[in-house]
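Next up is a structure, given as structure tokens.
Omission of a single protein chain aside, the complex is shown with its protein chains in their original locations.
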Amino acid sequence: MDFAQILANGVVLGALYACLAVGFSLVWGVLNVINMLHGSFIILGGYLTYFAWQMFGIHPLIMLPIVAAFLFVVGYALQAIFINKVVTAPVLVTLTLTFGLDMILYNLMTVYFSATPRQVTLGLGSIQLFGVYLPVVRLLGMALALLLTGLLYVTLRGSRIGRAIVAVRMDRSAAALMGIRVNRIYAITFGIGALMAGAAGALFAMVFPITTNLSGVFLGKAFVVCVIGGLGSVPGALVGGLALGIIESFSGVLLGPQHALTVGFLVMLLLLIVRPTGLVGVKGYE
Amino acid sequence: MSDYLRLENVSKTFGGIRAVNDVSFALKQGEIVGLIGPNGAGKTTLVNVITGVHPASLGRVIFQGEEVTRQKPFQAARRGLARTFQIVQPFPEMTVLDNVAAGALFGGSPEGLAEAREHAHRHLAFVGLDPIADQPAASLTLPNRKRLELAKSLAMNPKVLMLDEVNAGLNTGEIDTALDLIRRISERGITILLIEHLMKVVMSVSQRLLVLHHGALIAEGEPQKVVNDQHVVEAYLGEKFAKRLKEMGHA
Amino acid sequence: MRAAKVLLFVAWIAVLAATPFFADNNIVRTAIMLAMYSVLAYSWNFIGGFTGYPSFATAAFFGLGCYAGAIVEHAGVPMALAWIAATVFVALFAAVLGAIVLRLRGHYFAIGSIAIVEVCRLVVSSWSSLTGGGNGLNVPLLMWHPNTVAMFFLYVMLGLLAIVFAITVFVDNHRLGFGLKCIRQNEDAADMVGVNTTRYKVIAFVLSAFLCGTAGAVYASWVGYIDPTDSFQILLTVKVPVMTLLGGAGTVLGPAIGTAAFVVLEEFFWANFLSWNRAILGLIIVFLIFFLPGGLLNTSFRRVVRRLRGRESAGASA
């Protein structure tokens, strides 16, 4: 088996995983909320992209910012109306609430979009580099995933809002004393989490067949990526995503595809126990 | 009288930071010892080391002749090493009575819940909280929470009681009441380690003082002697001010 | 107070136990499911209610119970022994696992417990030689008269329910329950007053697991066929805590009341709002969290119970 090919598969997939998880990680890190809606947000982004392409011929790359903006609004509203009311409650409450909201969103999507798998087919083929096959769509996806993740990183570091988010993440009450409107920052953060999910969905519509049945799979990946990489930080999601992609790629070849998923989850459990802060995480969240 | 609780060259590091540095001292049965030092001197960490919350990185803790360095907090509690917290830690939804009963049931001698509640009433009466025994702990005022914390520790039949800033946030009258309680507890033969950063408070009740600064023990002995120690004054006031103070004293 | 609770519970068991005598097997099936969910909810109550640890591992225990029971029964062991074997296996599994994952708190524990369900599902589904993998596993079917079969499994499930209730009452009035409540409210303080928190948490975790294992094994014998997807459902693992929360977590009657209310609501919405039933369950959850944060027991229902009891036995004191 060609080592370079396996590694390339893992890295390309890993970048997509990072993009899938970064919004989830941000919400968990800043709000301390496990957002069970995340998988369905991605699916929603994917469906919107698909239908825009199929019905109006709009290219997914044009749809991406539109879908992302739309999901930001959805996320902001959900946080402001519902989740904010229990944001300081124990995990059992917040997790259950987002699960309940997810059931509603999931149901809406199955009724209006059905469970039929949908995919945007651009037919870009692949390129061959030193004997390694690199599908163009996936390369594009990877580039965009890295770009989006990078953008988020720069936003958090550079902008006023970003700095406020980081401040709230570090110390909620101190941030409040400094005059930051914590509730607004929470809603914006949740909105950004949804935005990243929507953008990931738009990307995924080009790479994977999208169906509501996949929302649980996406959510599961987000869990694993976050725990492996470490919570609440953009580099954490990136490292976690790449690590998971590479782990799955190698274990899929060496142990067989049947065990690839199990290995990913086992690595996650192990890290939870040995190093709950993740590979690049910082201490501080329980 | 032999050493009751003894620390031998105890150090505790967190990451690269040495919070407690090579501390040795001993407590004798029945004495009241004050442990003082400025904020961040490592006083609470030392208590955490003794009670097993953060076991010592180096050195040994010996209690009644037995090495207990690696014990778990609940084992410390059952051995009779009880403590109160700087920031009070009640069981908020339980009644005041049950808070104390928890101490009796798990830390004290094993007995049924009903018996534990009986004991709890006694301890509550001692600290003066019995009239509000049925209120939820979360509803108490700060002085009362401190008293509750004390009653809870007493219910554990402690041999050594470590009181971490029991007077912080109290006014003068409340402090006097608290100090009176401490004396009465001591009269029962319980060894008391009184952790304070206000020297004034400990002076009146302590038989001995230990002074911690930057994690190290810089002075030990009779209260009057210790407070005049050059190092101690420096630790509290900063070197410059201490020097000036000394010059003023000589002048 | 305690006697009244036990009486209420016994009355509820009696109602369920009477269903075969006045209702058809479809109702009896609902009663069996109700009893089974109650067992799961009472079990979860030990770790999630009393101890306050957000465990989402119920489906792992249930699924492992299904498989352990089915595999042992498949090997020719009599049904009842297979159930016991499944119980012991799941209890051991929980004890070993608990010692590891209970070091985690809050969100990490929640995620860890969900991961356990997923790992169990994946291991069971890839270990085809033992479990049949995705093909599922058939369990020898009891070929008695359908009415007898239904009645039999109803009474077995009710028996489990009675056991888990008895344990709940015992724990609630025992130092174990007291210690668990201390851990829920302030784990560090509990440690400081001498509660062996690690041991208590592991005990609570095992209590929350072992009867789920039995229920799973009984369920497998009853339906005659299990597969990994149905046995290790994430939906189940969230449903059970929701049932308990609906009734009132950490209480003695909460799980029974919550489960009954949930199952009745679910049946009702499922039958009447065909394609919207999932959304409606979601709405119930949202409603529960905003309007019944303490569960039915800690809101208006308490008054109802008090009134009912006052009428039945005027002498009982609160």
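Letters A, B and C mark the chains as written, and numbering starts fresh at 1 in each.
What we mean here is this: contacts are C-beta pairs under 8 Å (C-beta built on N, C-alpha and C of every residue); 3 or more make two chains touch, one makes a residue touch a chain.
Operating definition for what follows: contacts and distances are computed from a predicted model.
> For the chain omitted from this view, which of "Na+/H+ antiporter subunit C", "NADH-quinone oxidoreductase subunit M", "pH regulation protein F" or "Amino acid ABC transporter substrate-binding protein" is its UniProt protein name?
Choosing among "Na+/H+ antiporter subunit C", "NADH-quinone oxidoreductase subunit M", "pH regulation protein F" or "Amino acid ABC transporter substrate-binding protein", the correct UniProt name is "Amino acid ABC transporter substrate-binding protein".
> Which shown chains does the chain we cannot see touch?
A, C
> Check each of C:V10, C:A23 or C:V96 against the chain that is not shown and name the one that touches it.
Of the listed residues, the one touching the omitted chain is C:A23.
> So which of C:V149, C:I163 or C:L283 would be touching the chain we can't see?
The one listed residue touching the chain not shown is C:V149.
> Considering the whole complex rather than only what is displayed, give the residues of chain C touching the chain that is not shown.
12, 15-16, 19, 22-27, 29-31, 33, 122, 125-126, 128, 132-136, 138, 141, 143, 146, 149, 223-225, 227-230, 260-261, 264-265, 267-268, 270-272, 274-275, 277-278, 304
> Extract the touching residues of chain A with respect to the undisplayed chain.
These residues of chain A touch the chain that is not shown: 1-2, 5-6, 9-10, 12-13, 110, 114-119, 121, 123, 125-126, 128, 133, 135, 137-138, 208-209, 211, 213-214, 216-218, 220-221, 248-253, 256-258, 260-262.
Note that in this section only the chains that are shown with their structure count from here on.
> Any chains in contact with both chain A and chain B?
Expected: C.
> Tell me which has more C-beta contacts between its two chains, B-C or A-C.
A-C
> With centres defined by CA atoms only, which chain is the most remote from chain A?
Result for max centroid distance from chain A is chain B.
> Just how far, in Å, is the C-alpha centre of chain B from the one of chain A?
Distance between chain centres: 48 Å.
> List the centre-to-centre spacing of chain B and chain C in whole Å, with centres computed as mean CA coordinates.
Each chain reduced to its C-alpha mean, chain B and chain C end up 44 Å apart.
> Using the average of all C-alpha atoms in each chain as its centre, how far is it in Å between chain A and chain C?
Taking the mean C-alpha position of each chain, the two centres sit 32 Å apart.
> Multi-chain contacts only, two chains or more: what residues does chain C have there?
none
> Which chain B residues sit where two or more other chains touch them?
none
> Flag every residue of chain A that touches chain C in the complex, lowest number first.
For chain A paired with chain C, touching residues are 28, 32, 34, 82, 85-86, 90-93, 95-97, 99-104, 106-108, 110-111, 216, 220, 223-224, 227, 258-259, 261-262, 265-266, 268-269, 272-273, 276, 285-286.
> Flag every residue of chain C that touches chain A in the complex, lowest number first.
Those residues of chain C that touch chain A are 48, 52, 54, 56, 100-101, 103-108, 110-112, 114-116, 118-119, 122-123, 126, 234, 238, 241-242, 245, 275-279, 281-286, 288-290, 293.
> Once bound in the complex, which stretches of chain B touch chain C?
Against chain C, the touching part of chain B is residues 51, 53, 72-74, 77-78, 82-83, 85, 89-94, 98, 101-103, 105-108, 112-113, 152, 156.
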